[in-house]
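With one protein chain withheld, the remaining protein chains of the complex are depicted in position.
To keep things simple, chains are lettered A and B as they appear, and every chain counts its residues starting from 1.
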Amino acid sequence: METASFRIMLDTFWVLLTGFLVFFMNLGFAMVESGLCRVKNTVNILAKNFIVFAVSSLAYYLLGFGLMYGNGGGLLGLQGLLAVSGADNSPATGEAYRGAYAALSWTGVPLWAKFFFQLVFCGTAATIVSGAVAERIKFVTFIVFSFLICTILYPVTGHWIWGGGWLAGLGMFDFAGSTVVHSVGGWAALAGILLLGPRLGKYKPDGVPKPIYGHNLSLATLGVFVLWFGWFGFNPGSTMAVNAPAIAHIAVTTNMAAAAATATATLTAWLLLGKPDLSMILNGALAGLVAVTAGCAYVSIPAALATGAVAGGLVVFAVLAFDRLKLDDPVGALSVHLVNGVFGTLAVGLFADKRVAVAIGTDSPGLRDGLFAGGGLAQLGAQALGVVSVAAFTLGLGLLAWFLLKLVLGLRVSRSEELTGLDLGEHGMEAYSGFQTFTNM
Amino acid sequence: METASFRIMLDTFWVLLTGFLVFFMNLGFAMVESGLCRVKNTVNILAKNFIVFAVSSLAYYLLGFGLMYGNGGGLLGLQGLLAVSGADNSPATGEAYRGAYAALSWTGVPLWAKFFFQLVFCGTAATIVSGAVAERIKFVTFIVFSFLICTILYPVTGHWIWGGGWLAGLGMFDFAGSTVVHSVGGWAALAGILLLGPRLGKYKPDGVPKPIYGHNLSLATLGVFVLWFGWFGFNPGSTMAVNAPAIAHIAVTTNMAAAAATATATLTAWLLLGKPDLSMILNGALAGLVAVTAGCAYVSIPAALATGAVAGGLVVFAVLAFDRLKLDDPVGALSVHLVNGVFGTLAVGLFADKRVAVAIGTDSPGLRDGLFAGGGLAQLGAQALGVVSVAAFTLGLGLLAWFLLKLVLGLRVSRSEELTGLDLGEHGMEAYSGFQTFTNM
Partner (left out) sequence: METASFRIMLDTFWVLLTGFLVFFMNLGFAMVESGLCRVKNTVNILAKNFIVFAVSSLAYYLLGFGLMYGNGGGLLGLQGLLAVSGADNSPATGEAYRGAYAALSWTGVPLWAKFFFQLVFCGTAATIVSGAVAERIKFVTFIVFSFLICTILYPVTGHWIWGGGWLAGLGMFDFAGSTVVHSVGGWAALAGILLLGPRLGKYKPDGVPKPIYGHNLSLATLGVFVLWFGWFGFNPGSTMAVNAPAIAHIAVTTNMAAAAATATATLTAWLLLGKPDLSMILNGALAGLVAVTAGCAYVSIPAALATGAVAGGLVVFAVLAFDRLKLDDPVGALSVHLVNGVFGTLAVGLFADKRVAVAIGTDSPGLRDGLFAGGGLAQLGAQALGVVSVAAFTLGLGLLAWFLLKLVLGLRVSRSEELTGLDLGEHGMEAYSGFQTFTNM
């Protein structure tokens, strides 16, 4: 057997395995989101978080993958659009790539391995929305929106940055998706929150926010551990190849950013709120993971620690700020995925270090030398342009999508269903039959 | 280092890793089954699902593996029976296989890797029984039955199909075990249900079934996510070698079948029951996974979608049908594993496509061209023969085993213990100390 085919075997194993870990993050999201909401809405959140990956699979297969990675212009994929039906000769042992998905030709694994890995990322963007709109959205409306995000919203900006589109051409870098995945999910979620409004009872008549406590912090903690675990697929896996120095380095930048963010979120919450709030500790870890995702392959370990440390503080302030802005986000999805997705994307402009990237083999032409190396502002500018253009597209089209759904299907369950809980209203069942729960919450 | 030893290293890593994922499915089963049963029986179900893998490990080591894979006739393994003590020269670098387990000589990994991977499959068959007989079976009786299924019931039919026995010789195909694992577990469970009878209170005096709700749908959902995750070990791992096109293809057929089944189960439940019942959604995903297991390496992606779509509808009808037939299966194990194990095995006859198998390197002589390719009914016949003969053996011997256990140990806890709950009766403890629960359920 030749060298080339060993490389393909090894890389395919790696891409699938890390993809499995990213798939597993669906469990993490389901547990974090249901754990941070109320007993009476648990079945509904679980059902949303479960079905969203099924919908993502169908939608990304039918259209999303082609739109994102099909050969085309700077704005959209145009070849191999439907049902991953474009020509493809991967794994292309020793010959040039001749196929419809040239933007993924840099990895030599079979097309279905590429599809699977990209699918689980698409699923992540879709599931981020779920927590932000929880405890009030209609089940059917959420399903349709999930279909739309996976067929259109996610693939289009994904094409711009990862599919060989115009932002990639300008030298914007987002290694594993602080923007492509996390802030896209965040902007789509913000659009939903703007049209949905806050949960009943979240604000007192005088506008002061009232805390609404999560019903199961054991599951929320479990969820964050699963997400941290899955992130070892998300970030190192985004090499889509076993590059030994790179995957080892990325595992450590990812982990250290999460650790630093956990520490600073704990401290910030302790100082600001008087006690170390567990939900802040957990969201701190997630914030560090989101923030380091864009730069994990380009920054040094100390820079990863710095990125995480900032993210951990930022998420606590963001949670408090959104609460005051009356943007009611039951699980802190905006603070984690949107705010830190944006911050992490910009942090590439601050911390990316060409010497690191060269050492581990993740350098590309156009990568700036990084602040430590005395580079200029060009990279930061490219990053900011990416942030702004993705924001404009996703928030704009997201608002339109939610608005049309409001007209056609309705966004929000009835007042009485919201008070009773969506579990009985949408699903006719309770999550914890046999337990005595408080019904006036 | 030579090429051959690299291949062995890579394949051993793959076989172990996917085996770890299949092991992890024990957690999935434990959470699904306890989540779908009542508070008062939680400790008992957890204990059963935990100890069953320990018993499987001991039983399959002592006798099961030898009976299944030892060289022998078409009916049973006869060499290397006890404690995996047969001669073996794997990994057989460059030389021919000379050993007692020739049916596994097609994979070049060390014997203990083969054993481990096969063990976790045996454990899956055993744990399927647990949910079906839940909430009324005696703990000790279940342990002894688990020992019997792993030493005799599972290995014998496994020998017929995977161990070089008579069904393999007739060209029956079951890539990862829709029949070998899932329907064997299902038939053994059905035998138990027939002898145990329904739970107290499941049927009203007029024979109408009463719904008995699960106590923890968060854990049930968690369990299904874990099972879906583990299935990426179950199906792609059954290559027992890193064949890049095959493992990528199988990961996608597996995933798409699960996604399609989730969608159709949701729709079917919504139409039939008026609301999208979460336990139906979850069982839908499992049904798709079980059904595609036999054919995942032989069918196209659209055929996998079709398989899943049928499975998702089938499971909902099956749950309702078993309920009416007074076959009381608290977690839907028959509908998932038996019905869809049978359907998936037959679906190989409908959908197996020699062009797919050739393209990804999973073709074998005897594989039919598939319905799409205009093949005949021979493959379907071989599949049906496999289904019927496994049914006859497992149901027959299963009934005998349960019957003897009834005589010797008793099958069912006392009426008062069943009413109070098996947690206090069998284990003297409660699962959720400190929580207020309803005791009249």
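By our rule, contacts are C-beta pairs under 8 Å (C-beta built on N, C-alpha and C of every residue); 3 or more make two chains touch, one makes a residue touch a chain.
Since the model is a prediction, treat every value here as computed from it, not as a measurement.
*Asks:* Which listed residue (A:71, A:255 or A:307) would be found touching the missing chain in the intact complex?
*Replies:* Of the listed residues, the one touching the omitted chain is A:255.
*Asks:* Please identify which residue in B:116, B:173, B:187 or B:298 touches the non-displayed chain.
*Replies:* Candidates B:116, B:173, B:187 or B:298; residue touching the omitted chain: B:116.
*Asks:* Consider the whole complex, including the chain that is not shown, and state which of A:278, A:327, A:385 or A:399 touches that chain.
*Replies:* Residue touching the absent chain, from the options given: A:278.
*Asks:* Go through chain A and note every residue touching the omitted chain.
*Replies:* On the side of chain A, residues 3, 6-7, 10, 13-14, 17, 21, 38-40, 213-218, 221-222, 224-226, 228-229, 232, 236, 242-245, 247-249, 251-252, 255-256, 258-260, 262-263, 266, 273-279, 281-282, 285, 301-302, 432, 435-438, 441 touch the unshown chain.
*Asks:* Which residue numbers on chain B touch the omitted chain?
*Replies:* The list for chain B reads 1, 5-6, 8-10, 12-13, 16-17, 19-20, 23-24, 26-27, 30-31, 34, 42-43, 46-47, 49-51, 53-55, 57-58, 61, 83-84, 91, 109-113, 115-116, 119, 139, 216, 219, 222, 426-436.
The criterion applied here is as follows: only the chains that are shown with their structure count from here on.
*Asks:* Calculate how many whole Å lie between the centre of chain A and the centre of chain B, each centre taken as the average of the chain's C-alpha atoms.
*Replies:* Each chain's C-alpha centroid was found; their separation is 33 Å.
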